[in-house]
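One protein chain is absent from this view; the other protein chains keep their places.
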Amino acid sequence: MWTETDNKLYKKFQFENFSAAFAFMTRVALEAEKMNHHPLWTNVWNTVEIWLSTHDAGNVVTDKDRKLAAAIDQLI
Amino acid sequence: MWTETDNKLYKKFQFENFSAAFAFMTRVALEAEKMNHHPLWTNVWNTVEIWLSTHDAGNVVTDKDRKLAAAIDQLI
Amino acid sequence: MWTETDNKLYKKFQFENFSAAFAFMTRVALEAEKMNHHPLWTNVWNTVEIWLSTHDAGNVVTDKDRKLAAAIDQLI
Partner (left out) sequence: MWTETDNKLYKKFQFENFSAAFAFMTRVALEAEKMNHHPLWTNVWNTVEIWLSTHDAGNVVTDKDRKLAAAIDQLI
């Protein structure tokens, strides 16, 4: 479930280990680069946290963020 | 199923698309680097083929190859 | 220098070690996914070999291949 706070879409993902988490990050990177829309994200070992907002729109949530969020959910 | 031919362990992997295939390759890369034992591998879109042999042992299959093969199978 | 043989663009890349080679592969993966045009490629330790052709055009070299080749060269 993505939540919207402070003009950002946010979701936390957890995996079995670092390898699975980083493989997920690689897939998100491929999506982000394809859409030319990149996340703010944090990783520590098996946990990835993602925040999405649109810089060019003044750092608010736009359809670009909802589209990337949906694409990320497809990866799980 | 890994097969052994020409002094190499060989297995072919297929995924739903390039993104899934490359995420798998990233996980194999992490294992290979950790073991300091690297595959010969080929990718085209959703398909990854891997051949394992031990260069330092004269390009034959050794326990290092069987161990990496087992680690790769754990990723699927 | 890319060479064209058997209806494929081909180039061999060598790096200082596996880590540098796989980082290059990750950047090529990002380009390929963005263009929706994927290479046939092989890696063993510090060496990456890439063959480009266009499946949808009957496995010949097209502008899509020349564009991806140019993008790959920009990464070096």
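Order of writing sets the labels: A, B and C. Residues in every chain begin at 1.
The working rule: a contact is a pair of C-beta atoms (placed from the backbone, for glycine too) under 8 Å apart; a residue touches a chain by one contact, two chains touch by 3 or more.
Here the structure is a predicted model, which means the values were calculated and not measured.
Among C:Leu9, C:Leu30 or C:Leu52, the one in contact with the hidden chain is C:Leu30. Take chain A: the residues that touch the chain left off the picture are 18-19, 22, 25-26, 29, 32-33, 38-45.
Touch with the hidden chain on the side of chain B covers residues 26, 29-30, 33-34.
Hidden from this view is one chain, which touches chain C at 18-20, 22-24, 26-27, 30-31, 75.
Operating definition for what follows: only the chains that are shown with their structure count from here on.
Residue positions 26, 30 of chain A are each in touch with at least two other chains.
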